[in-house]
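Excluded from the complex is one protein chain; the other protein chains are retained at their positions.
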Amino acid sequence: MVRRDGLPDRARRGGGAVSGGTYLGMPAFPVAAESATRNERLRANLTHATHTIRDKRARAVAELPDWQRLRAAGAAIKDRTLRHLDTYLERLEAAVTAAGGQVHWAADAEAANRIVTELVLATGEREVVKVKSMATQEIELNAALERAGVRAFETDLAELIVQLGDDLPSHILVPAIHRNRREIRDIFAERMGAWGRPAPEGLSDEPADLAEAARLHLRQKFLDAKVGISGANFMVAETGTMVVVESEGNGRMCLTLPETLISVVGIEKVVPTWRDLEVFLQLLPRSSTAERMNPYTSMWTGTTDGDGPSTFHLVLVDNGRTDTLADEVGRQALRCIRCSACLNVCPVYERAGGHAYGSAYPGPIGAILTPQLRGVDSALDASLPYASSLCGACYEVCPVAIDIPEVLVRLRERVVEGGEVTVRGRRVRIRPARGHAAERAAMRAAAWAFDHPGAMVAGQRLAGRMRRFQPRRLPGPGRAWSATRDVPPLPAESFRAWWRRTRGDDGEGD
Amino acid sequence: MNAREVVLGRVRRALADVPAEETPERVAVERTYLDSHQPADAVALLAENLADYRAVVHRASGAALPGLVAELLAGRGAASVVVPAGLPAGWLAAVPPRVRRVADEEAVTARELDAVDSVVTGCAVAIAETGTLVLDGGPDQGRRRITLVPDHHVCVVRVPEQVVDSVPQGLRRLDPGRPLTWISGPSATSDIELNRVEGVHGPRRLDVVLLGSQS
């Protein structure tokens, strides 16, 4: 069933949830965003949440007088890593192996899913507990495990809300940001029973009670779990140390109680040295949860006798990262430490919501990451670089100084002009995206006219004479403007005509 | 070609613009940020920041510590407590014998730990600027899970010697080869409307005792 807003029925439930556990077949950004702007509850949830966190972040950052220097160092460390990624990956592999871990390499999502699935099946287990991980969202690991008969339990509170609600994450840090407390209460009350221990009778919508319900629901799963799956925030090449930053303790549960731990991590998460953590452990918590430090950070190096998992697998995932690396401008997107500060300040994200971005990575960072990881073949992916007014608020707060507007414009060029790009490791020449022909002609014509001021002046004169006939609502593509905005009245005379008339300077340039 | 070679080959081709003579060290990283934000009193700042994130902070001298620990366990009605192998014996001296001591041994299951009320540990280092305790699995701290599964954690910090100002100073004191747990307040979540709620899966109550020569 399709409602009048054009989205399938399931996609409209509650606060703008989307469903089905996949981003496949989602509409282009403007279509999804338009529907989101009309969802009052979604907008209220998002406005409340993003404004709360952005103010807190500003205070947490203001505590450190050397913030800009930390930010510059963070960017520089990431650039050093990216420019020598092969060196650091080899060092990391050697260090992890020496510490008792096993390293696997995956060129794409399918390979990563196959590796993880085989590792899980080899343990004989059919259930795994998961720490929130962007990489496993990106590769849609849960669906792959499900197909192999393995049930993955998400243990982060927000991921649990998303999983129980048959929904998709809409934020990097707070995947259920589109849900308010009443919606969460309803999801817990209705759905927890199907996945394990039901919600307590008479569950209220107080956040503390909801957190308690999650604690009770997941407790048995943690205690019984034999296999844990995680991502990692950082991997230290020098020492082989993995770092997971979290708040709730679900991460510690998954990282220490199971016998087997499988960490699925993008190759760009490596940092060169132990010392480099001193920068990122200051940048990340303040940018992300707006805390001086998040409640729990776990660091482990291979395996430790008698403490924690006896088997540790690290799956290093490419899945479009090397394609991103190949673009000298776009490469900086790989500095991202997934803090989500850019989402929280983005006026477009605030109104469009996370689902409109059609991937695990919503908001400004998603708008530059997704079209690079996946390419710009689909209408959705080709629309993402335009999902921004280029206001620059994202760049300003980014703790690793990713110039998101610069990359957006770079990717717009890829969309409208095509050209050489790297796709799955191969240099190919792509054609301009469809649907931009009229715009391309108009832009080129305008550029031509601007380079021939005689033509521009003629146009201005014509406009001046026609001003009596100026409509209040514009036809054609201009309709998108005048639907909500009045058109300014045309002046009788252009500036240059006035100058010539009053200053007597003749000639029309060259 | 195996996946490793495929990925590394792609990385190298993607970096064709990086000059061959450029070594990683030649990519400049300016570490002009502060090594410490110079707190006037690091121990006081540690206490303040811990409390700000809802840890409960106490101060005790060596003589007063056993009484305080006993009081903290009794305050939670603890009937059992996990004891790391190298915990100084005196720390639990005033805890009555009816409170069951559970040794931190490999054979203890997670389910058994789940039935234990409290845990008492030391720590490896504490970071004042962030209000962070770091555990490194040392003899007075034990396995990672013992400070995770019980709902109540009493952590003793020797002040001032275990307290550093900042994250950079903290990292320098730690051995990356050991399993490390950084703890800044009790477990918390902000997943519901970005309201911070303390107490999800980790211990919901964190008592920190600053153990010094004067209390």
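Which chain is which? They are A and B, in the order written, and residues in each are numbered from 1.
Just so we're on the same page, a residue touches a chain if its C-beta (ideal position, glycine included) is under 8 Å from a C-beta of that chain, and two chains touch if they have at least 3 such contacts.
By definition in this document, contacts and distances are computed from a predicted model.
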Seminar exercise, completed: Out of "Quinol dehydrogenase membrane component", "Tripartite tricarboxylate transporter TctB family protein", "(Fe-S)-binding protein" or "ATP synthase gamma chain", the chain not pictured bears the UniProt name "(Fe-S)-binding protein"
Exercise. Touched by the hidden chain, which of the shown chains?
Worked result: A
Seminar exercise, completed: Among A:81, A:378 or A:460, contact with the omitted chain is made only by A:460
Exercise. Which of these touches the unseen chain: A:348, A:401 or A:421?
Worked result: A:348
Exercise. Footprint of the hidden chain on subunit A, which residues?
Worked result: 29-30, 33-34, 37-38, 43, 328, 347-348, 351-352, 385-393, 395-396, 406, 409, 411-417, 439-440, 443-444, 446-447, 449-451, 453, 456, 459-460, 463, 477-478, 480-488, 490-491, 493-500, 503, 505, 507-510
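Here is the rule we go by: only the chains that are shown with their structure count from here on.
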Exercise. Quick one: in the complex, what on subunit A touches subunit B?
Worked result: 45, 48-49, 52-53, 64-66, 69-70, 72-73, 76-77, 79-80, 83-90, 93, 99, 104-107, 111, 155-158, 161, 174-177, 180-181, 184, 207-208, 210-212, 214-215, 218-219, 222-223, 236, 239, 241, 247-250, 252-253, 256-257, 267, 272, 274-275, 277-279, 281-282, 285, 289, 291-301, 304, 306-308, 316, 318, 322-323, 325-326, 328, 422, 425
Seminar exercise, completed: Touching subunit A in the complex, subunit B uses residues 2-4, 6-15, 17-18, 22-24, 27-34, 37, 49, 53, 106, 110-111, 114, 127, 129-132, 137, 143-145, 148-149, 167-168, 171-172, 176-195, 197, 199-203
